[in-house]
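The complex appears here without one of its protein chains, the remainder shown in place.
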Amino acid sequence: MSLPLEYYLVLSALLFTIGVIGVLIRRNAIIIFMCIELMLNAANLAFVAFSRHLGQAEGQLFVFFVMAVAAAEVAIGLAIIVSVFKHRETINVDEVNSLKG
Amino acid sequence: MLLSLVIFLPLLGVIAIALLRGMGPSVVKGIAFVISLLTFVVSIGLYAGFDASIEDFQTDNELLYQKKAWITGLGISYHIGIDGISLWLILLTTFLTPVCILATWNSVEKGLSGFMMSLLALETGMLGVFCSLDLFLFFVFWESMLIPMYFLIGIWGGERRIYATIKFVLYTMAGSALMLVGILALYFQNGNSFDYTTLSGQFDHDSLLFLAFFIAFAIKVPLFPFHTWLPDAHVEAPTVGSVILAGVLLKMGTYGIIRFCLPLFPEAAKLHTPWIVTLAVIGIIYGALVAMVQPDLKKLVAYSSVSHLGFVVLGLFSQNHDAIQGSVLQMVNHGLSTGALFLLVGMIYERRHSRMIVDFGGLAKRMPIFAAIFLIVTLSSIGLPGLNGFVGEFMILLGSFVGGAFSKWYVVFATTGVILAAVYMLWMFQRVMFGKLDKTNEALPDLNSREIAVLVPILVFIVWIGVFPNTFLKPMETSVGKVVEKVQVVPNTPELGHVINHRDTKASLPIRNIENTKLIEEEAQTK
Amino acid sequence: MNPELIVFIIFGAVSIIGAIAVISFRHPIYSALSLIVTFFSQAGLFVLLGAHFVAAVQVIVYAGAIMVLFLFVIMLLNLGTLSAKGALTGKLKGVAIILGILLAVEGVYIAVRALNKTEVGSAEAADAAAALKDSPIDTYRIGELLFSDYLLPFEVTSLILLAALIGVIVLVKRDKQPEN
Partner (left out) sequence: MSLGLIIVLLISPLVGFLINGLFGKWLKGNEKLSGTIGALAVFISLICSIIAFVAINIDPAATLEGEDGFVYRWISGGKFSVDIGFHVDALTTVMLLVITGVGFLIHVYSIGYMHGDEGYTRYFAYLNLFVFAMLILVLGNNYLMMFVGWEGVGLCSYLLIGFWYEKQSATDAGKKAFIVNRIGDFGFLLGMFTLFAVFNSLDFTSIFSEAEAKSDVVVFGVNGLVLATMLLFVGAIGKSAQLPLYVWLPDAMEGPTPVSALIHAATMVTAGVYMIARSAVLYNLAGTGTVVAWIGVLTALFAAIIALKQNDIKRILAYSTVSQLGYMFVGVGIGAYASGIFHLVTHAFFKGLMFLTAGSVMHAMANELDIRKMGGLRNKLPITHATFLVGALAIAGAPFLSGFWSKDEILHSAWGNYKIIYIIGLATAFLTAFYMFRLIFVTFYGKSRVEPEVASHIHESPAVMWLPLVILAVPAALIGLLLGIGGHHSWFHHFTENVTGFKGEAPEGSAIPFMIISSIVGILGIAYAWTRYKERAPSDEPVNALQKLVANKFYVDEIYNTFIVQPIKNASHFLLWKLFDVGIIDGIVNGAAALIRVIGGLFRRLQTGVVQAYILSMVIGIVLFLAYYLFFAN
């Protein structure tokens, strides 16, 4: 007797929300980045839960792809953070506001 | 196949120039001229293969018609063909382009290859618009022709070129956005197909659809009060930009009206006729009056276009065969006359670097050939019988007066445009050509042989259309007849009485006249 | 009590606590370490769900590679404790938390209520899935799918990784100093 799907989905939603809040309240780019990873993981959890629920392997496959993309994203993102830091001596997102209209 | 060749030959020229532009300006000019001339020669083949007795598109002739699946999923096809209306506009385009290239031989200093490429790309766009039988294809060509025009004005234009370009592009875009909505609406009502030839019958919301198309075209025409982009664009555009703009681009508006607005939405067209015709008549008089007081030659010609195109719109909405045929002819006429005027203005601008009328005077003494040609073109623009302008104007006015779907007062007011045209053109001619020659203008050379070669072909057609207009009227007769047929689905104007003419066998139609109700009643009584 | 439920509660609780810790610590090092905890407990949940392959990859890629990268950068930039003042002033912070709670409520609502009304959440779907459970989703099956039906996405993934590789090199490359 396995656990119902809802358990996992609720957990996934909570994790995701925590990630969102983190992105909103922290100003350190690296931590914001970590929160994004957190959200991705929450999604992965939902994927796997559905995969088991429906008995289909595709869910797990997508998790695999998500992870690959996340790895690439982290590499690029961190490189950007490094070079921003080199130029500005800060990684606080509110100080990096050259998008200001 | 021939038609595709005509459309895409200029594009081939663009590629050739792009590849060979390193070989120097003379090669670039040579390629551009030869290619455009070749396009013209090939397009004459269209006329040769044209069968004037077919009222519809020339679908039986493989040379003049082509349909290939393009994006099947969306019901889009590469579908081109011509009828008697588009034939002349295509020939006008292919004729004016080599003329323009020859005219601009020495006047472009920077970016010659870019200039020529823009010009040729523009030609492809314009030809595509006139040939497309697929709404999607039409829209693609319609929009694509904006880009080269944008460059032509924006890069090689005058001082306020950026303002003029943006104004031009935004005006047109505003219109084409509406048209896109209209096209999509037609698409869904036409069983998810963009095929023009399958469009028929009554459309939902046809009044709104009509307006969506009409406003797009009215801006292009330009119909008063959508005209203020025109003077700016003309003044800032380089000479050939103005020629193409006046000669062909404006015709795309009127062509759109006759191709889409009238046959697709006859009832809506009838519904909206009163205010459209009012605007057209206002445009005729207003354009003429404002042209009269312009200090700048190009602006004067630009406002005169507003006036002339008013006649065309008036004729198009008359629901009368003669007037519509006159309108189509007048499109060609205006392209030739106004094109020639812009060329002439460009030629003195190159010499004197001024377009202000006050800077000139007495040029006839120094430049007799120029003055003679200018006079002929001016007279053609005024509508002197024996030259082209008259035939079109006369047919429009006569047709609208006799069988127009609106009050005769409109025609009476429109006819005052004939007086005003003489006023502003002759006054301008007097101030530029007559009087004492100014010191600064004494050294101006008369036209050289290249410039004469540019203008003479136009003059030939100006006289030709004036003296033998039937060469041009015959091929379009049945096609115009088809449009009239569709427009007249809505019973509005009883058919005109019979033509009494000793060349025709006596027609035996009953005598009917709009206001000739008395006779009709009598006829009924005798029966 | 169902042993599975117990395991789920443990892992779930740990991952939530870890997540909250990530966004609470001031020092990024602590945040990073908390994130590792969350990742590990998630791997546990994957095992619980029978997704052994994913669990392994989670540990290797996330907890291993990615987190090492994070720590590496934090060390490299020598980021000390950062002031707690967020980008958003206190009021907006409250707004953000309220929003987050609303979002959580909505998410839970979807998970618990809304899903049942859909095709995926229906009883029939569950029954059909139960029939499929005879063939468990093991690494063998994933590999089979990956190299047959999903070969193209798989190859594209490798391209993405390659692009990322090049991108990183370009981004962090030191500009050539003009020689005086």
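Just so it is clear, A, B and C label the chains in written order, and each chain counts residues from 1 on its own.
Everything that follows uses one rule, which is that contacts are C-beta pairs under 8 Å (C-beta built on N, C-alpha and C of every residue); 3 or more make two chains touch, one makes a residue touch a chain.
These figures come from a predicted structure and were not determined experimentally.
Asks: Among the chains you can see, which ones touch the chain that has been omitted?
Replies: The chain that is not shown is in contact with A, B, C.
Asks: Among the options C:I60, C:L102 or C:V156, which residue touches the chain absent from this view?
Replies: C:L102
Asks: If I consider the whole complex, including the chain that's not displayed, which of B:L64, B:A364, B:A405 or B:I462 touches that chain?
Replies: Missing-chain contact among the listed residues: B:A364.
Asks: Tell me which residue among B:M395, B:L455 or B:V487 touches the hidden chain in the full complex.
Replies: Final answer for the missing-chain contact: B:M395.
Asks: In the complete complex, the non-displayed chain touches which residues of subunit C?
Replies: Against the left-out chain, subunit C lists 86-88, 92, 95-96, 99-100, 102-103, 106, 109-110, 114.
Asks: State which residues belonging to subunit A touch the missing partner chain.
Replies: Output for subunit A: 20, 23-24, 27, 93-94, 96-101.
Asks: On subunit B, where is the contact patch with the chain that was removed from view?
Replies: 167, 170-171, 225, 227-229, 286, 289-290, 292-294, 320-322, 325-326, 362, 364-365, 379, 384-386, 390-391, 394-395, 397-399, 401-403, 408, 411-412, 415-416, 418-419, 422-423, 426-427, 430, 433-437, 468-470, 473-474, 477, 480-481, 484, 496-504, 513, 515-519
Everything that follows uses one rule, which is that only the chains that are shown with their structure count from here on.
Asks: Compute the distance, rounded to whole Å, between the mean C-alpha positions of subunit B and subunit C.
Replies: 64
Asks: For subunit A and subunit B, let me know how many angstrom lie between their CA-based centres, rounded off.
Replies: 59
Asks: Just how far, in Å, is the C-alpha centre of subunit C from the one of subunit A?
Replies: The separation of the two C-alpha centroids amounts to 6 Å.
Asks: Where on subunit A is subunit C touching in the complex?
Replies: 1-3, 5-22, 24-28, 30-31, 33-35, 37-38, 41, 44-45, 48-58, 60-61, 63-65, 67-76, 78-83, 85, 91-94
Asks: Residue numbers of subunit C touching subunit A in their complex, please.
Replies: For subunit C paired with subunit A, touching residues are 2, 4-5, 8, 12, 15-16, 19-20, 22-23, 28, 31-32, 35, 38-39, 42, 45-46, 49-51, 53-54, 57-58, 61-62, 65-66, 69-70, 73-74, 76-77, 79, 82, 85-88, 93, 96-97, 99-101, 103-104, 107-108, 110-112, 115, 120-121, 125-126, 128-133, 137, 141-142, 145-146, 150, 153, 157, 160-161, 163-165, 167-168, 171-172.
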